[in-house]
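With one protein chain held back, the other chains of the complex are shown just where they sit.
The block that comes next holds subunit A.
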Amino acid sequence: MSEQTTAAPGVRPATGRLRSANSTRAIHGQRRAFWLFIAPFLIGLVVFVYFPIAWSAFLSFFDAQGTVTPTKFVGLGNYTTMLTDKAFVSSLVTFSAFALLIVPTTFVMSLFLAMLVNRVRVARAFFRSVFFLPTACSYVVASLIWKLSIFNGVRFGMANTLLGWIGVEPISWLASLDPPWYWLVIVTARLWLQAGFYMILFLAALQNINPELYEAAYVDGAKPGWQVFRHITLPLLRPTSISVLLLCLIAAYQAFDEFYNLLGAVEYARPPLVYLYHLALGSQQNFGLGSAGSLILAAIIAVVTVLQGKILGFGKPGD
């Protein structure tokens, strides 16, 4: 390409005409190639992402029980039903509480593990693998281990066995509302599953920090430990920290698997997706209400994501 361009001024007019015919053909070829490359994805995006949302918006204005081609228009009825539905509103509260619990704990745990692994001199790859290994587990498998073994409410559950050794009566971890022990079960399961993932991100960032900065801080009299961490490490990790917080929050929005498998459909801890699942795919098959709920949730998430991006100075497209 570049050779042709530099040669261009020297060529005679006849060749110039040929070139422009060539380049028109080239542009046609280019446009055709663009569509050929992008068409499979674009068609799928329209059919399986944009069209469902549009159809859902349509359904949300109809009484659509057990049908996806409804005839009874109800206007904003589904939206007012959902927004005044105590169960739906409480699911939004559950989900906010969950985000408040899981995001900071994951952040602290993954950063803590990354710093430990980063400074250890022996068997670093081994430790990294151990903390990363749960990434290979599904939420279903973790729920199974947590529900039926670690936090089994009967006497032979692991946590209850340990408590038994110090003379504490067995606790029914998932059924107890006061204190709400189920949060311990839910949060530790996800913490175990995802801490290693975020640890990898922090580890990569830590290894990019120039060691000379620490030496300079030492020479300037900064005490190793908290001072160095607070004034050197943490500021340098800022971009990664923001990524981790956002990714963690986005993952928390989608909480379904562990709630569904650990708690079923109990009313005291039912995040929106679990509620919508039972509404739209349970015996009611209420696609109208389910669609309205999905769209309300999507709108909330989109607003929060944009606001968060603005506040944290993140999320400009293309960088």
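Everything that follows uses one rule, which is that a contact is a pair of C-beta atoms (placed from the backbone, for glycine too) under 8 Å apart; a residue touches a chain by one contact, two chains touch by 3 or more; residues count from 1.
Keep in mind that, in the parts below, contacts and distances are computed from a predicted model.
*Asks:* The chain that is not shown, which UniProt protein name from "Heme exporter protein A", "(2Fe-2S)-binding protein", "Transmembrane protein" or "Carbohydrate ABC transporter permease" does it carry?
*Replies:* From the choices "Heme exporter protein A", "(2Fe-2S)-binding protein", "Transmembrane protein" or "Carbohydrate ABC transporter permease", the unshown chain carries the UniProt name "Carbohydrate ABC transporter permease".
*Asks:* Among A:93, A:108 or A:130, choose the residue that contacts the chain missing from this document, as touch is defined above.
*Replies:* A:130
*Asks:* Taking the entire complex into account, which one of A:41, A:73 or A:226 touches the absent chain?
*Replies:* A:41
*Asks:* Could you tell which one of A:91, A:106, A:233 or A:261 touches the chain left off the display?
*Replies:* Spelled out, the listed residue whose C-beta touches the missing chain is A:261.
*Asks:* For the chain not shown, which residue from A:144, A:187 or A:236 touches it across the whole complex?
*Replies:* Only one listed residue reaches the unshown chain, and that is A:144.
*Asks:* By the contact criterion defined above, which parts of subunit A meet the unshown chain? Give residue numbers in ascending order.
*Replies:* 1-3, 29-31, 33-34, 36-38, 40-42, 44-45, 47-53, 55-56, 59, 68, 113, 116-117, 119-122, 127, 129-150, 154-156, 158, 161, 192, 196-198, 200-201, 204, 218, 224-225, 240, 243-244, 246-247, 250, 253-254, 256-257, 260-261, 264, 273, 276-277, 280-281, 287, 290-291, 293-294, 297-298, 301-302, 305-306, 314, 317-319
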